[in-house]
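Chains shown are a subset, placed as in the full complex.
Letters A, B and C mark the chains in the order given here, with residues in each chain numbered from 1 onward.
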Amino acid sequence: MSDTASEPVSSAVRELVDANHILFDQGVVDGFGHVSVRHPSRPDRFLLSRSMAPGLVTERDVLVFDLDGAPVEPGGPAVYLERFIHSEIYRKRPDAAAVVHSHSPAVVPFSAVTGTKLRPIFHMCGFLGAGTPVFEIRDFAGSESDLLISDGRLGAALAASLDQGPAVLMRGHGSTVVGSSLHQAVFRAVYTEVGARLQTEAMRLGPVTYLTEGESAATTKTNNTQIDRAWNLWLKAARTRSMAT
Amino acid sequence: MSDTASEPVSSAVRELVDANHILFDQGVVDGFGHVSVRHPSRPDRFLLSRSMAPGLVTERDVLVFDLDGAPVEPGGPAVYLERFIHSEIYRKRPDAAAVVHSHSPAVVPFSAVTGTKLRPIFHMCGFLGAGTPVFEIRDFAGSESDLLISDGRLGAALAASLDQGPAVLMRGHGSTVVGSSLHQAVFRAVYTEVGARLQTEAMRLGPVTYLTEGESAATTKTNNTQIDRAWNLWLKAARTRSMAT
Amino acid sequence: MSDTASEPVSSAVRELVDANHILFDQGVVDGFGHVSVRHPSRPDRFLLSRSMAPGLVTERDVLVFDLDGAPVEPGGPAVYLERFIHSEIYRKRPDAAAVVHSHSPAVVPFSAVTGTKLRPIFHMCGFLGAGTPVFEIRDFAGSESDLLISDGRLGAALAASLDQGPAVLMRGHGSTVVGSSLHQAVFRAVYTEVGARLQTEAMRLGPVTYLTEGESAATTKTNNTQIDRAWNLWLKAARTRSMAT
């Protein structure tokens, strides 16, 4: 990857590989799903693996894309069909430094039901705030699509649904979260999954008391100072069990 | 296995061993369940392990069967009681290149209840289409059987219930899925289990929006191009944790 | 263990150690629970570990007990408080060759609720038959006991509740299963747990069709010929992950 030879870029590539392995090790992604990070010196570009399972990604699999979702170097390997999730969010959201898209198992059910919103049930997912929007792709691609964000128009529609929030659910598909840093995006992806599981269990026990908007804001502010405590653990765990070579 | 010495056959045997280990590693089979692949040059034959736990199968355990479910080489080791699941599906379905039978844990409950159908809740199991039929063995073997597909007549009845679909549930027993390739059959077996779990969770949260038939068709078409992304990951995971020697 | 030096006994001891490790590895026991086997040549005696976590048991931890639950060799290490579960079942049931007592997690809820019986939902737990009795210790020890089967009188009451069946639940405590061989008892302990989990999930989806008594009998007869397919897998898995030294 000639474009990634400078030191800040190599460092971003290495961290992106770590993020891929963490998300796999924590059960957020399986063979599918992907994570990207904005280019450290070119805000109109972002780094994303070629099309492959995140758990197997290595540094040499990372490519540079522009905000149209096109690889900067032509003639490269196959790329993710849904790279437009990333490109359009980076275009719309200057604050977004990283994006995670997944089909994490506790979250998908919330994308597919009516009448229940994914909300912050405990302080670790306070960032979910007043509740997570659900993107219904039928409104943009009709009722016979393959549900994928397979072009810039659909990416822009998804980004509009995400708006200024941290996360958006995608009906019958999964979710996408953003962060102001790669570590924050990974943290949010893991705790969106954890929170979804807790909410599902709590709803069987009785009426749930969710965080207030004030509590959401305050817990988010505090948690933002604690993200690396989790990252360091997850990184060690991912490296211990890594299958990528 | 003299009959498996030619190169295409040895290659099929090796992949079948991988499929056995993947299905065990992904939790689709435990000590029971089995996977077969049609013989690469003799469509009236198929490859299937002798009777043993899939997680322990090696190349030397693979046998060749004919479409009556009989081992081609006489005097061999004990064979699966339910090999007729495979033989009758290969007989009825020229398009079937591989068959997986399992008791995967999220699917069994759908086989045993009335009023709820296993349906595609997200794009990864779009292949489930308009819903999965349930084979009630009582209609063919009475209400005192051991529930097993233990002869050709029951195998044919199961194949008829499967019809042209990708999967059939078996009441109080498990399920059987078919694929136009071994990789596709394994992919479907894993995502039938994943989808069943997601549907079970979603049903507690509220009314579920399932994929339309158009979405099912479109997601299946797209996913068929992505199967090896999962296969490559699962194979690496299975090899890392393999117990077969 | 001088009393276990003869070859049939050493062999029984080795298999009992394997059974301990399998039950731990399969999640049937945690730090608590125990498994015993009747003495191969002295039907009035049985083999059981000293008081310790099953996952850590070695051959030198196995002791011989009589049918009063007393260790045959005096002055030995601390023994399980609930050895009377084993002694009284061996006394009452000449057909019982092995006994497993556990707090396996999917089964405990069935012990503690009224109105729902643990029943065979799929062929692998056909042995559960017409449903599993629940032993209410309050009927024998009052409502301020520690719930343990801590003497012969309570052991006899539990054995009476078990009667001629394969399994009995113990309210607010766990369950006990018996087998005509050690392998069968372990098989039943694992599939009682598996079946309980499946039934719990199925009950959310709709009315459940359980196995008929005829199906229970027929599946049990067939499964009894297949037990070692599972045992061989579980043994390999337990040895791979063993922590006992």
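The criterion applied here is as follows: contacts are C-beta pairs under 8 Å (C-beta built on N, C-alpha and C of every residue); 3 or more make two chains touch, one makes a residue touch a chain.
Owing to the predicted nature of the structure, the values given are computational and were not obtained by experimental measurement.
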item	value
Homomeric complex, total chain copies (3 given)	4
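The working rule: only the chains that are shown with their structure count from here on.
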item	value
Each chain counted as touching subunit A and subunit B at once	none
Subunit C against subunit B, contact positions shared by both copies (same if over half, else different)	different
Subunit A and subunit C: spacing of chain centres that average the CA atoms, whole Å	46
Subunit C, residues touching no fewer than two other chains	none
Complex interface listing, subunit C residues touching subunit B	120-124, 126, 194, 197-198, 201-202, 204-212, 214-215, 217-219, 221-222, 226, 229-234, 236-237, 240
Of all residues in subunit B, those that touch subunit C in their complex	30-32, 51-53, 55-56, 81, 103, 105-106, 108-116, 142-148, 171-174, 200, 203-204, 243
